[in-house]
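All protein chains but one are shown at their positions in the complex.
A and B label the chains in the order they appear, each numbered from 1.
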Amino acid sequence: MPELKVTHQKAECLYDSYERKGELTHQTHYCPGCGHGITMKLLAETIDELGIRDRVIMVSPVGCSVFLYYYFDTGNVQVAHGRAPAVATGLKRARPDSIVISYQGDGDLAAIGSAEILHAANRGELITCIFANNAIYGMTGGQMAPTTLLGKKTTTTPFGRDKIKDGYPLHISEVMSSLDAPVFVERVALGNTKQILAAKKAIRKAVESQVKGLGFSLVEVLSPCPTIWKQDPVEAQRFVREVMADIYPLGNKRDRTADAEPHPAPAPEPALSELPAILKLPKEPAPADAAPPNPREVDYRIKIAGFGGQGVLLLGQLLAEAGMDDGLAVSWLPSYGPEMRSGTSNCHVRLNNRPVDSPVVTRSNILIALNEPSLQKFVSLAEPGSLVLYNGDSIPAEFRREDLTMHALPFFELADEVGTAKAGNVVVLGALLEVTGLLPDETVDRAMARVVKGEKWLEIDRKALSRGKQAMAASLGKEAACHV
Amino acid sequence: MPKQLIKGNDALVKGSVLAGCRAFYGYPITPANEIAEAAAYYIPLAGGTFLQAESEVAAINMVYGAASAGIRSMTASSGPGISLMSEGISYLAGAELPCVIVNVMRGGPGLGNIAPEQGDYFQAVKGGGHGCYHCLVLAPATAQEMCDLTRLAFDLADKYRNPVMILVDGYTGQMMEPVDFLSTEAHRRRLPEWAVAGTAETRHNMVTSLIIQADGLEAHVRKLEAKYIRAEQEETLWENYRTEDAELVFVGYGIVARILKSVVEMLRERGIRAGLLRPITLFPFPSAEFRRLIPQTELFYVVEMSTGQMVEDVRLAVEGARPVAFQGRCGGNVPTAEEIFEKVLRDFQPRAAKTAEEALTHA
Partner (left out) sequence: MPVTAMREDRGFIEVNAQECKGCGLCVEACVQKVLHLSAHLNHYGYHPAEYDGRGCNGCGLCFYACPEPGALKIFKAVA
């Protein structure tokens, strides 16, 4: 009498008893003759053979295969309808050593999840997709899937799927193989044991390609659904073999597993102590920390407006940076929303010895208008007695207000004199400092050195700042009697 | 500590990295792009993943994946994108996954415009997606809070195993203010015990929002409910600004609260005792603080950049004990301090003046 040994039994990576199922824990929830159980078995056997059970994360979708976590004694993540490849992407990138397997039906993958599968495949995510194609929606009760065969009656194609009205069966494997990134794509079937054994080989190769780090893999499994098709299990198997496989040609569609290079391992995470440098956080204590808060009573509400390209935003930023260094509370708010149109640019800057309440400056006490439309738009909102700087030879008569201190200087021409008109905004800054003394020169210079990129530009800006101060001083002497 | 003048959006990203965020999945949308762009730079340098997804639907599900694997993860979008993410947010809440979702609000409904609005309050605070769940919702109003509340958001997300939304307007994101980043330690998150990380230790873990049996699902939903009740007891945040003696209490969040501080000052110069109650957590809503202020308050005055959404929560909190007035702008218009000030001067009668008037009438 020969000794007998077990050659085939339930895979180790499947639970002995399906406790998560709650009832009938000794059998699956699948209908008699359903292909899911077979595909699941092939996948489980592959996981056992490759010895990867601890590393596997099964991603189960919505549909009949939603309950994969009842069965697989692996990590399990259940996800929204169609989103398995996106979730798998997040999982795999978070845990590069894991083996992430998404298992999706045809409604899930080919209809609602068509974008997610296409892009996961196109990115070449290091995941494996098992695609169970039974050409119908099973769990919802037999509606048309994108894979439903032409002429086939379903609950939502009661007169049969019509190519004019409903389109054609969608060939996912062929679509996948049109992409550059996937390394392994194959269509297999569960139409007889020969096909099932071929399916096993393909599934193993697909998972192996992930284990080796080669790239994206997908196996489309043509699968029987006896219940919805109203066929007995044997007849359903014949339908897969003879009818479905005729529309969906079996075979490998892409196999680059022999020559694909493994993806490089991700770089290790830097130490926490390196984060401040990575985040470009300030290293040296700013002067503000050394100095006590500025004791001056200060409440500057500055509006700067001009054309895009005049350096409006940078001028505001320089003021805010220098104000911060001077121990003031500051805010800087760029034009945004409806104000942001037709090439104009403006920003609001507040400098205050107390915390800034609103960063929005409606009524300015310093208005810097670098073109006529800006002056026109904002001069009426300047507070009585406040300051206006205007870029031009003189303030246009229609915008003059006797209750304001208004200065006009050709800032950009002055900047041109020191090398480039681009430094016009810094000439404005010089003029503003001269007329108001709102910030100490050395604080402004330090802020400028921090904000302005490049030694060459810093030199030009320093000259521009002096030129602005000089021109404003001259103008003040000249204009002592007349503001305008 | 040294401060850095920085945009709110950038402060948020740096704050997230310091909080241990190592995964950002997003999809371009104005005005949230700067967050994704900063994340694309900093998060990979910190050893994390940045990926531009094919849609917001995919992005939030990538966050779901990263969160399942035990990584602190984040996404940022604006109204139309948040609408698309709502499915995923419901799943995250149902599966009890922590993550941070930033909504830089823009004008709606539909495509609306890209200007600042606060029309997504209901969506953020009342659920947004399907089922009985809430996001915890934080509303920063300064660049410093863009950093600090982001760090808090990750902590709360972990503590409650629930998505946390940072609801912000475009102004607060675009504005630069000095930020102190280093007063709190950088954080590296340990692997949570429930995570599915593809290891032997985590093999028996499972993430799902599917509970087939009615009793099981009810128990689960009650568990979520209990978390929200606990959060209301433990996490509610607000700022009182000059409310000690206020008879007129303004209510606003985000940039509106900043503007309202100006209005408070303007009114106090006119002798009106105004103050501001700024909810910082929009969910849980600081209802108790509103009730505390009822005895002293003549009028609660809510200002929003919407046609009135948070005002409903204020009314629920006050329960008819005091009148609740509302003033709103929308479409991208930001109310000015001056327009609020003028309207209040027209409409609000301080108690002292009213008493005098009544005395005259009775005389």
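Points worth noting:
Everything that follows uses one rule, which is that contacts are C-beta pairs under 8 Å (C-beta built on N, C-alpha and C of every residue); 3 or more make two chains touch, one makes a residue touch a chain.
In this text, all values refer to a predicted model and were calculated from it rather than measured experimentally.
Across the whole complex, the hidden chain's contacts among the shown chains comprise A.
In the complete complex, the residue from A:Gly33, A:Gly107 or A:Gly142 that touches the missing chain is A:Gly33. Contact with the chain that does not appear here is found for just one residue of A:Val66, A:Ile196, A:Ala305 or A:Ala447, A:Ile196. Within the whole complex, the absent chain has one touching residue among A:Lys41, A:Arg161, A:Arg301 or A:Arg467, and that is A:Lys41. With the whole complex as reference, residues 1-11, 14, 16, 24, 26-28, 30-38, 40-42, 44, 71, 192-193, 196-197, 200, 226, 232-234, 237 of subunit A touch the missing chain.
As a convention for this text, only the chains that are shown with their structure count from here on.
One inter-chain figure worth recording: subunit A and subunit B are separated by 20 Å, centre to centre, where each centre is the mean of the chain's CA atoms.
Those residues of subunit A whose C-beta lies close enough to touch subunit B in the complex are 20, 22, 53-57, 59, 66, 69, 73-80, 83, 86-95, 97-100, 115-116, 118-119, 266-270, 272, 275-276, 278-279, 281-286, 288-289, 317, 320-321, 324, 329-334, 336-338, 356-360, 362-363. By the touch rule above, subunit B contacts subunit A in their complex via residues 1-5, 14, 17-18, 22-23, 25, 31, 42, 45-49, 51, 53-55, 57-59, 61-71, 73, 87-88, 91, 95, 113-116, 170-171, 174-178, 181-182, 185-188, 196-200, 202-210, 212-213, 255, 258-259, 261-262, 264-265, 332-334, 336-338.
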